[in-house]
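A single protein chain has been removed from this complex, and every other one stays in its place.
This part shows chain A:
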Amino acid sequence: MGTGRLYAAVAAGGFRRYATYRMATAAGVFTNTVFGLILAYTYLALWDQRPHLGGYDQAQAVTFVWVSQGLLMTVAVLGGGFEDELIERIRTGDIAVDLYRPADLQLWWLASDLGRALFHLLGRGLLPLVFGALLFPLALPVSPLTWVAFLIAVLLGTLVSFAIRFVVALCAFWLLDGAGVSQLAVLTAIFCSGMLLPLNVFPGALGEVVRLLPWSALLQAPVDILLGTADPLPTYAFQALWAVLLLALGRLVQSAATRRVVVQGG
């Protein structure tokens, strides 16, 4: 019971921490809106040439743009969440102090990242979507149940995203400088999450492969549930499978990494 309260407090801390930067949040909403606008027009041009490309109609394609712009920060496609801080703590050796705390390393950062995700969902998710809905005809569901189903997929997507970034951050135990591997991870996430283009538009075998990779759980899966182009249960199963696998991998790496820690005195 006590530990549950601890992680809830850590999550609340993660939320409050990002809520402090109001101007940055407003600026971020502006950025997501500008990019949403540009992408929406290019998608319209694309779907104008190929109606029903990837099984979407024009309204669904534009909805994909605005919902994914709203989710980018929540599922941290571009990184920039806890992992920078964790890498820095590993590099400086502060991680040794964390390991002596009576809290689990992975759960601690997960709680703080979920708090961050919730803030970004509210702070940077809603406004771009509202703006998009004012300017373009969107294919948003009316049933509240679909929205609930969507939010569950967002939560699962956030878990997968966290699990990937945790493993990436722990690589710093071996590499010392985590910059290279972080950069690689972000590029992969941009390409494979659907941020570049909906994954069902990717041609042929490439499309098949990227849809099976864990990154498709980040954006493509939640948006498809909202658009009604994917069934919730199989989608959840897919996301949960990747979340469990990757969180378990994170555990393994964590225990291997902590054995490497040599605490220096002084």
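In the analysis below, a residue touches a chain if its C-beta (ideal position, glycine included) is under 8 Å from a C-beta of that chain, and two chains touch if they have at least 3 such contacts; residues count from 1.
By definition in this document, contacts and distances are computed from a predicted model.
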Choose one: "Anti-sigma factor antagonist", "Transporter", "Cytochrome c oxidase subunit 2" or "Carbon monoxide dehydrogenase". The correct choice is the protein name in UniProt for the chain not shown.
"Transporter"
Which listed residue (A:196, A:213 or A:249) would be found touching the missing chain in the intact complex?
A:196
Consider the whole complex, including the chain that is not shown, and state which of A:3, A:42 or A:255 touches that chain.
A:42
For the chain that got dropped from the picture, name the residues of chain A it touches.
21-24, 26-28, 30-31, 34-35, 37-38, 41-42, 44-46, 49-50, 53, 177, 179-180, 183-184, 186-187, 190-191, 196-197, 201-203
